[in-house]
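Contents: one structure, followed by commentary.
Shown here: the complex without one of its protein chains, the others still in place.
Here is chain A:
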């Protein structure tokens, strides 16, 4: 049976074929669809964790219990999960454990471009890297097997291009006859107190040596000899570009990126006249090859920033490019918050209050874009609150009143709670706005502990954010409707002026939630052209449904696209002339 699968779908399929029993993740582009697709395999218990560290800890527990497990996250998520990862490398596993890191060269939807191959070496765990969907499926299963054979977690690295490309995959049968999970007491292996950990450290070092030997004959480290003029060591999607651009070159395609098979590399290097290393981002393989004393060309010609493309390789190897025309300046089409997005009015208000907004990761990061232009920092998940605490420690009392942290419900639960705890504990007088839209919206609407549903679609306990903030010690927690601009502004002003920590929860569901009763469309609005004065006040919202109609000689007018408008009525509140009304 053949199917067109994306890399993420293929990893989900691979998990099923490998007999994975537990899968946990926090959504993050480009990794999100792995868990969303695992849900279709009823044999696997799949869940969203509040953050990546918890996801990995759940996976570790399942493995210690004797079941095969998979955890998935985007590259920056591994930073969050790094703490358990480094010790997991010591304890090893019982059931096989695959740890997927989905990296994002070119930062299509990320805040940095880190190359997580470095984590494999740093944490001392093996890493596999597939080059298409078929390999995504096969490597997932192989990773589980290596994990059990060598008593180690195995990292599986994908990149956006692999995660989100589809290619043809031949499906296989699920593994059978796996041992039933059961409790096993083995504190020498699973309790990493110094005495035990010192012993395990030695094991880890020996394991890396054994894995390196294993890599010498591992079939996924493959030599393809063609012309010996040029030899290329490559990995992942870069392999595809090499095959495309240099069809005659000999290739050493590495399927295992860490540890590297030194003997294989030496033999390959000896067989070719000129050796190149072609890899995206860091010179990860190149540095090791050069450290082995083998001359090779890599980052001298291959860029260190951004995604590779066949065109970049053509330039690097001085091959003729297809002629292209000069780019022309055209109106751009950047992403925007949806029409009726509950965040829009909040950012409009923060802008009008001239707040200094410490931002965070989510749809609301788009509040940075004009015309809302109301975000001053954005570092990582959960950073907004800590950033606000730090800033209020150093600026003048007048400036302090301007500091507002914004954070979504999902991000708050991911890593904002501890930040807020610190803010209260250390008495930082900033205001935190929790943009509660009942969903993890940015990555495509995943459930979270505030939504009341699990990944499997079951109803569950729904956390009460206001109560949670109270429990953390916030004395002033207020909930507002972000569609009510006047009220939102009044409450924000009062809380910003207060010389104490405070939380304002803006509560309205994301307009894209399809579940019955979550989001209800209002009546589409329309501009009365007779009354519209052309003042452009409504345009300051940046709602994609509001279109400016220029008019020759006279003032233009605003118009509302009735198909796009969700009837939130926020724009109507901005029109001093009451020109915006429900469409009858």
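Here is the rule we go by: contacts are C-beta pairs under 8 Å (C-beta built on N, C-alpha and C of every residue); 3 or more make two chains touch, one makes a residue touch a chain; residues count from 1.
Keep this in mind: contacts and distances are computed from a predicted model.
Remark: of the listed names "Chemotaxis protein CheW", "Indolepyruvate oxidoreductase", "Fe-S cluster assembly protein SufD" or "ABC-type sugar transport system, permease component", the one matching the undisplayed chain in UniProt is "Indolepyruvate oxidoreductase". Only one of the listed residues, A:215, A:449, A:542 or A:567, touches the absent chain: A:542. Note on the undisplayed chain: of the listed residues A:37, A:101 or A:160, the one touching it is A:160. In the complete assembly, the contact with the undisplayed chain comes from A:243, out of A:201, A:243 or A:581.
Screening A:66, A:371, A:390 or A:452 against the full complex identifies A:371 as the residue touching the chain left out.
The chain not displayed touches chain A at residues 2, 4, 29-30, 108-109, 132, 160-161, 164-168, 237, 240-241, 243-244, 247-248, 309-311, 314, 321-325, 327, 330-338, 363, 366, 371, 442-444, 536, 539, 542, 544, 546-548, 550, 556.
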